[in-house]
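Pasting a structure below so you can have a look.
Complex shown without one protein chain; remaining protein chains in place.
Letters A, B and C mark the chains in the order given here, with residues in each chain numbered from 1 onward.
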C-alpha cells in the first residue's frame, strides 16, 4: 500500500509521446514531443496559429491576460526539418502576476483543484492554479499542432472542431464538417451565424453577471482509413476519450450516436454496409466511424462537454486551508466561457491520438 | 509511416496490469494480472459471483449460450494467498459452437467489428466475433473482481453499478448508491422495482420482435480518499473514461453533472466546500468526486451509455467480403439487451483503474 | 515513499510484448505474446524444438526433472495463422514434486532468491524456487521462438548462440557464426569439438563432486539492416543488455570488443568504414554491430556471463527464516551446468528485442 500516491502522468502517447511541463505563473510552460518522424518541414505558422486560437485576450469575451504565446523550438529541428530527435517547445510566461493571487494562497476555491492538489501534494503552487491551470495546455497545442499538420499533409486527414453548445444555446445537427474560416468567422467558434450570435449574447450576459457558462465542442475527423485503433484496451474511442477527458473542465465524452443510442433499438441505429463505387461505406454513421474500437473509414465524430468555468466573480461560501468557512468574491482574471478557446486544444489532443496510431 | 498499424493493447494499467487473451470460440479466454500485492487471501467465491453475473444464460432475457465460466487460477497463489507473482485466470470455452458461424464467415454484419478487423488484420477469426466478442470480458471480470475485493477489504472502497436506463425507460435520480441485493433483486439490475418491471417488459418486447435495446449504467464509487488521480494526462476521470470506453458497445461516458453541465452557469454547479465535523466536503457533487483530475473525497459518480446489441434477428442489408450486397437475418444466439450483464464489467474496469492508482 | 515496493515487471517489450506467468511447481508456466503480426503461418515444430533445447533431462549432464514441455497455444491462432490477437502459450507442469522441497520451506539457500523474495513479499512459494526458478523461461522461449522464426523468414535475420566458455575451458575466437547442427552436435552446445570435449569433462567432474560451473554464451545476430535501435535510452545495446540480464544467473553482458576495449586506444579499435561493392561496411567490428545505439549493418555480437548454478550438493552454512545458522546439503535435482540449456533462452530474448524494434 502506497502512502503517497502520485505518478508520472505528464506524458501522453506511446509512439509519439508528448511530455508536458510548466505552471501558470512559473517561468515557462512547454512540452517535449518524442517519436515524431524525421524529415518533415516544420510550418511554424500553423503551430503559431493554433496557439493564437488558444491564447487568452483574443477578444473581450475572454480573460484579459496578455500572453503572446510565441513558441520557441529548442531542439529536434535542423535546417527547418525535423531530425527524429525530441522537439522541445517552450513558451515563456510573460504576463505572470503571481502577486495577484496572494489572497488566494490559503483558499480552496469551489470546483477548482486547490483542495485536491493540497490533499495530494501537501505543497501547492497556488498562483493562478499552478499546474492545474489550463495555461499548461499551450504546450499540448504546440506539439499537437505539429502532428495535426503532419496528418493533414502526409495522410490527408483533417481534424475540425467547433462549438456546438454554450449554455442553453445549441446548434441543430452536430456531425457536419465545417472549414476553419467558417468556424473562426465566429468569436465563439460556432459556424452557424444565428446560433453564434445567440452564444455571444449569452457569454456577454454571463460576463456582466460575473458568472460563467459551459458548453460542448463537436469534433469531426475525416480521412482516416479503415483499420486504425486496436482491441481491446486500445480502442480508438477509448484512446480519444482518455485524451479528451484530460482537458481541463471536461465532464463528458460521446462518440457517434452517443448517449442517444441508449434509447434506440438495434434496427434503428445499426449501420448497414454498402458498396459506394467499390469502396465500403456505411449508410448511416451512428457508430461515429469506429466499430470494435477500429476505424471503418467513415468520419470520426465525437462531442465533449465542458462545465462552466469554476472562476466566477460572485460571492461563494467555501473553506480556507484551516478549514474555516469563508466567503470569496472576485478571483483573478475572469473568463466567462473558455469553450471557444478549447477548440484548438481538442484538435491537438485528437491529433496526438491519431498520430500515435498511424504515423 | 507504418504500413500495418497494430499494436499491443491487450493490457490495461501501469502498476496493476491486466493482460487479456482469448477468442469467443477458441480454447479459452483469460487474463494475467500482474502487480497485485502479495499476502492477500483470495476469495474465489466473490470472483466467481462476479463472473456469474456476467455470464450468458442467467435468465431468459439473455443469450442462451451455456458457459459455466468456472475460473481456474494457474499461478500467483500459494496456500490460498497471493504471492506477488502474476496471477493467471483461465476460463475454458465449453459451449463453443464454431460451426454455427460458418454462414457468417464472409459476411460483414452491420455495426459489428467484422469489417474493421478484416480491414486491419486481413485474416479474421469470424466465429462469434472472435477477439471482438464481449466474451473476452470474462477475463477482465476475473482480474477486476480480485482487485475490487481487495479495495473493499483493505481500503473500504465500494464500487457499485446498476442499470439506470434501458431503451426509453429511465430511472429518476441516478447518483444514489444501492446495495448488491437491491440491484440483483432485479433481472435487469435496476434497483427501482417499478422501473425494473418496465425495463423487463421492454427487453421482452425487443426479444419478441428480434430487435435489441441499448441502455445506461450508473456507477458510484465511495470511500476514495482525497488525492487519488494525477495531473495532467492521468486524471482520474480520464483514466476511468479510457477503461470504461474499452468495454464493448459503449458510446458515451460522463462524470458528475456530465453533459448537463454544458447548459449550466458556474454559480449553479460550483461545488462549495464545507466543513462537516472536521472533514472537508462539498455541498453538492456536480464534480462527481474529482477536481483537476484528482479525487476530493466525495463519491465518484459516472454514467456509461451502451448502444443496442448489434446482433438482431431482423433482415438487414449489408456486404460480404467480396463487397456484394446481401441480406442477412438471424445471427447466432440472440441477446436482446446486454446492459444488465455489463454491470460487473463496469465494476471490474473501475476497480482496475482505482486499484492501479492506490494499491 | 512506498512501503512495499513491487511493480508489474513480468512483461517485456513495447510493440511485441511478452507477458510471463507461472511458478516452478504450480499448475503451469506460460506467456501471452501481444502485438505479433497477423497472417503468419505458425511453425509449431520450430517452437517445440527451441523448447526441447531448453528443457531439463536432455542428457545426463542436466537436471533429471522430466518435463515434456509440450506447448499448447490457446488463442491468437486461427486456421494455422496468427490473427493479430494475443497468443497464449501454455506449458503444464507435469513433473512437479512440491513435497521434495518441504525441507527447504524455511531455508535461505546461498545465492538463491529465497531470502530476497522473502524480504520483498513476506509470503513465498518455496517449491523449487517458485517464481524465481529458471523453469519460467519456458514461456519466454515459446514466445521468443515464434518471433525468431518470423525474423528469419520475413527479414532474413538469424540469431545464433553457442557456449564459448564453461568453467576454465574457453573457445578461442568468439565472434564467429556457427550453424545449429554445428552447435547442437555438442552436448554442451560448443561448436568446437575439442573444446566441447573438455567442457563435457569439466561438467562431468563438477557433477561427480556435486559442484556446479558457470560459463559464457556468445550470440551472433546477422542480417540486421542499418538503422535499428533508438537514441538515447532505446539503444540497441542497452535493450539487449536489459533483456539478456533478465535471464536467471547472468552476471555480465558485453557487446563487440566489450571489456577488452577499455584497455585499447582509439586508433586500435575504431571501425573504419569501407565501400564493399556499393554497400557500407566497417573493416573491423569492435563496435559489435552498433554505433550510437543503432545498428550499422554488421553482425551484432554479444557475450553473456553466467555464474555457476547456486544449487550444489556440497554442505553449506546458511540461515533459516528464524535467522538460525544451519547446514544444508543436497538440494532438489542437481544440475551441474545450466549454460547449455540457456542457449535457446538467450536466442529468444534477443529475438524479442529485435522483433520489438523491427516487426
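Convention: contacts are C-beta pairs under 8 Å (C-beta built on N, C-alpha and C of every residue); 3 or more make two chains touch, one makes a residue touch a chain.
Model, not experiment: these values are computed from the prediction.
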The listed residue (B:30, B:231 or B:340) that touches the chain absent from the view is B:231
Residue in contact with the excluded chain [from C:73, C:255 or C:300]:
C:255
Note that chain A touches the absent chain at residues 4, 6-11, 13-17, 19-23, 26-30, 32, 34-35, 37-39, 72, 74-76, 78-79, 81-88, 120-125, 130-131
Since one chain isn't shown, list which residues of chain C touch it in the complete complex.
1-2, 5-7, 9-12, 14-15, 20, 37, 108, 110-113, 115-117, 119-120, 131-132, 136, 154, 165, 167-168, 206, 211-216, 225-235, 237-239, 241-246, 248, 250-259, 261-275, 278, 280, 282, 286-288, 290-297, 305-312, 314, 316-319, 323-325, 357-359
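The rule we apply is simple: only the chains that are shown with their structure count from here on.
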Centre-to-centre distance between chain C and chain A (centres being mean Cα positions), rounded to whole Å
46
Counting only Cα atoms for the centres, state how far chain B is from chain C in Å.
39
Between chain A and chain B, what's the gap in Å when you average each chain's C-alpha atoms?
26
Give me the residues of chain C that touch two or more other chains.
4, 14, 85
